[in-house]
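Apart from one protein chain that is not included, each protein chain of the complex appears where it belongs.
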Amino acid sequence: MSAPTLRIADLGLGFRTWAGPVEVLHGISLHINKGERVALVGESGSGKSVTARIVLGLLQELKNARISGTVEFEGRDLDRLSARERHALRGTRMSMIFQDPTSSLNPVYRIAPQFHEVLKRADPAISEAAARDRAAALLSAVAIPEPERALDSYSFQLSGGMNQRVMIAMALANEPSLLIADEPGTALDVTVQAQTLALMRDMVEEHHTSVLFISHNLGVVREFADRVYVIYKGRIVEHATAEGLFADPRHPYTRALLAAVPRITGGGIPEIEDVSEDYYQPLVVHEGCGEPEGAA
Amino acid sequence: MKRAAYILVRNPLSLTGVILITLVVFGALFADFIAPFPEHRGAVVDFANFNKPPEWPYLFGTDLVGRDLFSRILYAYRISLLLGVVVLAIAVPVGVTIGLVAGYIGGWTEYVLMRITDVFLSIPPLVLAMSMMGLLEPTLTNGMLAVTAMWWPWYTRLVYNLTRSEKEEGYVLAAEVIGASKPHIIFREILPNCVPSIVTKMTLDLGFVILIASSLSFLGLGVQPPTPDLGSMVADGAKYLPDSWWLTVFPGLAILVAVFGFNLLGDALRDILGVDQ
Partner (left out) sequence: MPPVVRLLAKRLGTSLIVLVGVSMLIFTIARVIPGDPARIALGPNATAEQVEALRERLHLDEALPIQYGYFLRDLSRGDLGISLYTNRPVTADIAQFLPATLELIVVAGLMMILIGLPLGVIAARYRGSWADHAVRIFTLLGVSAPSFVWAVILMLIFAFYLPLFPIAGRIADSYAIASVTGFLTIDTLIAGNLAAFGNAAWHIVLPAFALSLSGIGQAARLTRSNMVETYDKPFIEMARSYGFPERRIARRFAFRPSLIPSLTIIGLDFAAMLGNAFLVEAVFAWPGLSRYGVAVILRKDLNAIVGTVLIISAMFLLVNIIVDLLIAFINPRIRYSQRAS
C-alpha cells in the first residue's frame, strides 16, 4: 500500500500575540489516501482553515507563528524539504480552491493570462497560444459554455458559479495529487453550490485526485466525502466514514453539531450556543478508521 | 481614549508629531515669555549685532537689521497658527454645509453647487490665492480671505462624497421613513458620521495652511514687514545664500517642523479614528 497522499501527525500551531501566546491547534492528526475525499468539519474558528494553509506552506511565512508536528506529502516529510522544493509543490502537486471565487481571481486581468500563469507553474516554457488552447479545453471540461469568451473576460463579468468552475479548472490544470477545498461554494447560492460540487466530484474521480475538503456544511460533507474528521477548538474529536458519522455520531460535540440549526446569515454555519464540558472529551475513532504509521 | 494613548505610544512617529506640535503651539502662545528678544518682532534695528551667525544669545542668528531670528520665528508661528485657525473656522463650516446639502438634496441644487465648487477646485490652489492677494492689499486679513476662498471646496468635495454614500445607509432611510426633516437628517444623522474624516483633514490642514501661507508670503504676497512671517523670512534670506545661510535655513526648518508635526498628528488621528484614505 503506497504512502498516503497526505499525512498530518500531531500538528500544533500557536501564535505569539501582544496578549501572550495563543494556541490554535493542539495536536491534529489526519491522513488522506490516494483518491480519497476527506472532510474536515467544524465551526468557524475551530482551526480547520489554518490546517489547510499549513499544508500548503502559507502560514509558515508569518513571523509570529509557531508550528510543531509533522506534515508528510506523498511520503515525504515537508519539513525536511528545502524551501524551494516546498515552494515547487504549490500549484503543481497540490492546489487550493477558495471560498469566494469572484474575489479570488485578480480583478484587473482577464482569465486567459491568469490561466497562463497557472499553467506556467508546471511548464515554464509554455507559450501563450498553447496555454490558451489548454485553458479552453479545461474550461470545456468544467462545462463552461463558450470557453473562448470566458477566457477573454474579467472575473467581475462572469457569474459566481462560472468563476467557481474557472477556479476548479485552474486548480486541476496541472493534475495535482492533492486538492484542498476551503469551504468551496459558500459564497454561492445553494443550487449553484450543488452543481459545482457534483462537478468537482466527477473531476476528482476522473483524475484520482485526493481531496481535503474543509467545511462547516454537514449536508455537503455527507454528499461529497468518504471520511470525515470533526474538529473542535483545535482538536480532532471524532473520525469516521461519512456514512458512519451520520448514522452513529458518538462524540457529544458531533451530536450537538448534527442537531444544531444552521444560521440564516453567515453561510449557514451551525450555532452551538453552549460550551459544554463534554465537548472536550477525547477523540472518538470509528472502526476501520485510524491513523497510519509514518514513513520514517 | 485609552486606545488612543495606546496607539500613540506604540508608534514613535505619532508621538513625535504630538511632541512637535505641542512645542510649536507652546512657543507661539507663550512667545512673550520664551522669546529672548520679544521686541524684535517689530521694527527694531540693532546694527551693532546685525547679520550674526547662530551664537549665544542669538540662538538662530540675527537678520540684516540685527533682530533675533529665534524670537521672530516664535512670533511668526503665532501668526501662522492664527491664520490656520481662522481660515479653518470659516472654510470648514461653509464647505461642509455645501457638501452636505449638495450630496443629500441632489437634483439641480447638487449640480449647481458642485459646478461652483469645481470652478474653485480647477484653479490650482496657490494660483487663486495668489491672484486674490495680488489684486488686494497684502494684509493679514486679506491673506485670510484669500486662503479661505481657496480652502472651502476641499471640504465640500470630501463631505459631498461621504454624503452620497451615506445617503443609502440604513439609518438615513429609517430617519426618512419616520419623517424627520431634511435639516435634521443632514446635521444630526449624516454629519456625525463624517466627523472623523473632517477632523483628520482639519489637523492635516493646519499644516497645509501654514505651507500655503508661507508660499504666498515667499512671493511677496503675504503680510508685510515688519510683521514676522516665515515665508517672507525665507525669501529675504534667499538673496544672501550661501553666506548668511541661517537667514533662510531656520525659517525654512521652522515651516518644515510645524507642517511635519501636523502631518504626523493627522496620521495618528487617522489611525485612532479609523478613517479610510
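Letters A and B mark the chains as written, and numbering starts fresh at 1 in each.
Note that in this section a contact is a pair of C-beta atoms (placed from the backbone, for glycine too) under 8 Å apart; a residue touches a chain by one contact, two chains touch by 3 or more.
From a predicted model like this one, the values you see are computed outputs, not experimental measurements.
Checked against the hidden chain, the listed residues B:25, B:65, B:94 or B:126 yield one contact partner: B:126. Touch with the chain omitted from the figure is made, among B:80, B:156, B:197 or B:215, by B:215. Counting the whole complex, the residues of chain A in touch with the unshown chain are 56, 58, 87-92, 95-96, 98-100, 103-109, 117-118, 121, 154, 156-157, 167, 170.
In the full complex, chain B contacts the hidden chain through residues 13, 115-116, 118-120, 122-128, 130-137, 207, 211-212, 214-215, 218-221, 231, 234-235, 238, 241-242, 245, 248-249, 252, 255-256, 259-260, 263-264, 277.
Here is the rule we go by: only the chains that are shown with their structure count from here on.
Chain A and chain B have CA centres that are 54 Å apart.
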